[in-house]
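Here the structure is laid out as structure tokens; the discussion comes afterwards.
The complex is shown incomplete by one protein chain, all other protein chains being positioned as in the whole.
Entry: chain A
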Amino acid sequence: MNTLKGTRAAIFFGMLPALLIYIGIAIIPIFVSLYYSFFNWDGISAKSAVGFDNYVRIFNDSVFWLSVKNNIIIMVTGLIGQIPLGLLLALLLNRKMRGSTFFRTVGFMPVVISSVMVSLIWGMIYNSEYGFMNALLGFFGLDSWQRNWLGDTSISMYSVSLAYIWQNCGLYMVIFLAALQNIPGEVNEAAELDGATGLRRVFRITIPMIRSTILVAVVYSISNSFRVFDLVQILTGGGPAHMTEVMTIYMYNHAFVSRQFGYGSAASMLILLFSLIVVSLVNRLGREKEI
């Protein structure tokens, strides 16, 4: 009895520091943010309660809706670029073949590099005067395709997306590879006996077997696309003329550049809300299909 009591205390005090740091810094601030979002406040002078004013103002701000649209572009291009490509790479690399370790290693490399470095490198590639992209097009005689990749408002958001896909594709490749390696060998043998080969086997057996991993990857990719900040902030700063501004930059600018902490908090609550809505929608769709 005595030892049991001792154990309980040991468990409690053992987990306490982790819980305190985690709840104090990662959980409570969310509610504090929610609270701040109902105030007009620069962080120094007295707060003044404004009810839902901040939210009304945000909803009436066309720049905010532009940033939502840009987030959606990142989300959709990210999904299209990362999930099918990652899956294809994983399917190809899951077989015994020479060089698969090399391709795996190189494929995952961009994931390890900081977003700051990724954006600085791509900023140089896109440089309109002597960047690699225009030089490459010139080399193939496609001079007419050369352009100001980040400055041209009609494509700047897609240029950002390409860098984003470059950075993250390898992560999905590894996630899918893990799932594929977990499929028991008997399943493939049985499929072979039944005469299912090639693409048929991929679509009828392999992909359904890793369905839940694909769903997790889709959810992860979506919630990640709402968190994009570093890459865009350094690549374009949200410009030109807000054309690449995403919600996190919108929030950062209002909170930390123009010091409107209440307004910024409201924006940050919307980021949380939007990503939770989309994630739960995808989750529900995924489950319904299963039934």
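Keep this in mind: contacts are C-beta pairs under 8 Å (C-beta built on N, C-alpha and C of every residue); 3 or more make two chains touch, one makes a residue touch a chain; residues count from 1.
Just so it is clear, contacts and distances are computed from a predicted model.
**Q** What is the protein name, per UniProt, of the chain that does not appear here: "Cysteine-rich domain-containing protein", "Carbohydrate ABC transporter permease", "SpoIIE family protein phosphatase" or "Chorismate mutase"?
**A** Its UniProt record gives the name "Carbohydrate ABC transporter permease".
**Q** Thinking of the whole complex, not just what is shown, which of A:72, A:155, A:202 or A:234 touches the missing chain?
**A** If we include the chain that is not displayed, A:234 is the one touching it.
**Q** Using the touch definition up top, pick the residue from A:117, A:187 or A:281 that touches the left-out chain.
**A** The one listed residue touching the chain not shown is A:117.
**Q** Out of A:63, A:79, A:191 or A:216, which residue would touch the omitted chain in the full complex?
**A** Of the listed residues, the one touching the omitted chain is A:216.
**Q** Touching the hidden chain in the full complex, which residues of chain A are there? Just list them.
**A** Interface residues of chain A facing the absent chain: 6-8, 10-11, 14-15, 17-19, 21-30, 32-33, 36, 43, 88-89, 92-93, 97, 99, 102-110, 112-117, 120-125, 127, 129-132, 135-136, 139, 166, 170, 174-175, 177-179, 181-182, 213, 216, 223, 226-227, 229-230, 234, 248, 251-252, 255-256, 261, 264-265, 268-269, 271-272, 275-276, 279.
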